[in-house]
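Removed: one protein chain of the complex. Kept in place: all other protein chains.
Naming follows writing order (A and B), and every chain is counted from residue 1.
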Amino acid sequence: MEKNVALIALFAALIAALGLIPKITLGFGVPITAQSLGVMLCGTVLGSKRGGLAVLLFLLLVAIGLPLLSGVRGGLGLFVSPSAGFLIGWPFAAFVTGWIVENGPRAPLTIVAGLASVIGCIAVMYAFGIVGLSVTLDKTLIDSTWLVTAFIPGDILKAAIAGMLTAALAKARPASVLSRNGQTKVV
Amino acid sequence: MISLTSPVKTKAHDWPAGLKLASLCAATMVLFFVEQATILAAIFAVVLIIYALPGRRFFKSGMKQLKLLWPFILMVAIWHIWTKEIELGASVILRLLSAVALANLVTMTTRLSDMIDVVRSLTRPLVRLGLKPNILELAIALVIRLTPVLVQKGTLLSEAWRARSQRKAGWRIILPFTVLALDDADQVAEALRARGGFDTIDTLENT
Partner (left out) sequence: MDCPDINQRPVIGSALSLTNVRYAVDDKDILSDVSIQTTSARVGVVGRNGSGKSTLARLIAGLISPTAGSIKINDHNLAKDRKAALAEIGILFQNPDHQIIFPTVEEEIFFGLRQMGHSKEMARSKTLDTLASFSKTHWAEAHISTLSQGQKHLVCLMSIIAMQPKAIILDEPFTGLDIPTKAQLNGYLARYNGSLIHISHDPNDLIDYDHVLWMEKGKIVRSGDAADVLGAYISKMNELGGLDDISDLTR
């Protein structure tokens, strides 16, 4: 039990920390915001329930007024802004991503985790995000989708990175990749 | 870690957080039903006046938060100028600004501890479903305590990378970073157990 609380708290802190450490580059000098990568890792490493809870805890802290979102942002304003959909989608994204890794095929982790991140994090997150944009900017869903297409390739790249990181982690610390250890119960 | 509560003391700092949040919900809902740009402009003007009341520092701080919306505002402005629907564009922008400004107003005038109290009250019904009463507060405290520690470790790793490279740290650094977080989780769990831990009976485990 203590282990679960500790893991959930630490991964929430991990997401926060990824928004605060010096910018990370994508190899060819392009800087990325690593925070959404953190959300993907919550799902692929901790699994659906713990991963979802970790992201939810992170959002709770942002909502109560801590500037943990990358760019030193926080507060309730974010939850009525155009980005609100994406934020609200994060815990669901982590959950779905984790679920896919837990219940998906026993294929190489790089591929499973990568695909899980694409389906879970990108598809689910963008679904929520697009609805959020529609509501706050008073646009149709189709128009909102057009607005975000530019960001999708970058996020797909992040999903691939999440896959590689998860696979590397499974080799470095096999016991910690809970999504693959059959430990789906929050025991 | 400093919260976004404003150091400028206002009367609103002492109002019950629950009341402020409920009013915010109501106000936001009203905003989304108003259509005319002129009314929205008037509402926004009132919001700006409220921000100005506690003084210059508070006002500047509030505007700084609103400025973060500029990409969206620009996008909407360009869109609506192009489709020649200026009034609609203005409505969208003003509504957005007012909603975000009001929400941030609550954040700026509510202490972290008061927010946590609201969270505790709102989650009380979940205790009946098995959520341990103090666990959420403990989790919040842990994240607040541990984020700076992880940031420091991440910065050290970033430096160690740059010490052997001509470029800034690449994505690979997230691997040792995650390992550190996992190790910290082990140590925190141990510390929690050493200080009493939780009861063995826990219905959350059975879901």
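The working rule: a residue touches a chain if its C-beta (ideal position, glycine included) is under 8 Å from a C-beta of that chain, and two chains touch if they have at least 3 such contacts.
None of these values were measured; they are calculated from a predicted model.
Although it is not drawn here, the omitted chain touches the following shown chains in the complete assembly: A, B.
Only one residue in the set B:K9, B:R145 or B:R162 touches the chain that does not appear here, and it is B:R162.
Residues 168, 171-173 of chain A touch the missing chain (whole complex, contact as defined above).
Residues touching the missing chain, restricted to chain B, are 153, 156-157, 159-167, 172-173, 175-176, 179-180, 183 (touch as defined at the top).
Here is the rule we use: only the chains that are shown with their structure count from here on.
Averaged C-alpha coordinates give centres for chain A and chain B that are 17 Å from one another. In the complex of the two chains, the chain B residues touching chain A come out as 1-5, 24, 28, 32, 65, 68-69, 72, 75-76, 88, 91-92, 96, 99-101, 103-104, 106-108, 110, 112, 115-116, 119, 135, 138-140, 142-144, 146-147, 149-151, 154-155, 158, 167-171, 173-175, 177-179, 181-182, 184-186, 188-190, 192-193, 197-198, 202, 204-205, 207.
Taken in their complex, chain A has these residues touching chain B: 1-3, 5-14, 16-18, 20-27, 29, 31-32, 34, 37, 41, 45, 49, 57-58, 60-61, 64-68, 71, 73-82, 135-138, 147, 161, 165, 168-169, 172-173, 176, 185-187.
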